[in-house]
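Have a look at the structure that comes next, please.
What you see is the complex with one protein chain gone and the rest in place.
Take a look at chain A:
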């Protein structure tokens, strides 16, 4: 029999409020009642998401754009009023696609993409390709003495114009990536994880714990806020740039991994619940195909059923 106050004890355990004695008691109870362990695991992995019509990433990007507008509006002396109106009018024209915002003092530029991708050309000839739902920021004095870009959310690919004595640095969460003349991809997840993939030249990645690594072309590494080290990644790099090339390559890849690639590329949640299905192996290349086409082919090739509910895909036997 479980004690009467078992759910209060489990609640305290899951809330980090349990005493040592309660932790011990619970350990013993979990030994006697394996089903208790199962419930605790389910509760630990439980995520609740607000059922509003837009994703939080979108809200953050959009909110940030609005906020910058308001920030430049607030302390303004009157002679700027006409200019502000012009800026506001311009902002309305580009709303929803891509918007450039100017800070009034010490100003920099922030670029945010919504549902679409985009690219920008920086004053020094460097180019940034932005995935959807991405925000980057650079200071007004960009190119004068230093070239610094901050990846505030999302994913971007950088083609850096070579300039000796003028280093190019990307700040992403905890990580600074210093460029020694090159092209590379950076993905910043909402949880602070940063993935870097170098396609040419060399870069040096350094996190705030002091861990650093020089990366050659072809290198793939990851850094998370939870760990002090920058670690190499061993998965194949062929789909890292899919968002930019619109090409998906599955080379004998199990469906469990295919699901992750599809989720990233089409910005969906993908669920594979059946273990037989998740071990099926896909051999396919898709060039600029719509989700429907891709699912149709995968369904037929692997003989699996695919259902879509809102933004969640599910693969069944």
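Rule of thumb we're sticking to: a contact is a pair of C-beta atoms (placed from the backbone, for glycine too) under 8 Å apart; a residue touches a chain by one contact, two chains touch by 3 or more; residues count from 1.
The rule is simple: contacts and distances are computed from a predicted model.
Engineer: Looking at what's absent rather than what's present, what does UniProt name the missing chain, "RNA polymerase sigma-70 factor", "Amino acid ABC transporter permease", "Transketolase" or "Thiolase domain-containing protein"?
Structural biologist: "RNA polymerase sigma-70 factor"
Engineer: In the full complex, which of A:10, A:156, A:203 or A:219 touches the chain missing from this view?
Structural biologist: Checking each option in A:10, A:156, A:203 or A:219, the one touching the absent chain turns out to be A:10.
Engineer: With respect to the chain omitted from the figure, which of A:111, A:135, A:160 or A:261 is a touching residue?
Structural biologist: A:135
Engineer: Of the residues listed, A:113, A:153, A:207 or A:239, which one is in contact with the missing chain?
Structural biologist: Residue touching the chain left out of view: A:153.
Engineer: Against the chain that's been left off, what residues of chain A make contact? List them.
Structural biologist: 7-8, 10-12, 14-17, 35-36, 38-54, 56-57, 59-60, 62-64, 66-67, 70-71, 74, 103, 106, 108, 110, 135, 137, 139, 150, 152-153, 174, 190, 192, 225-226, 256, 259, 269-275, 278, 312, 314, 316
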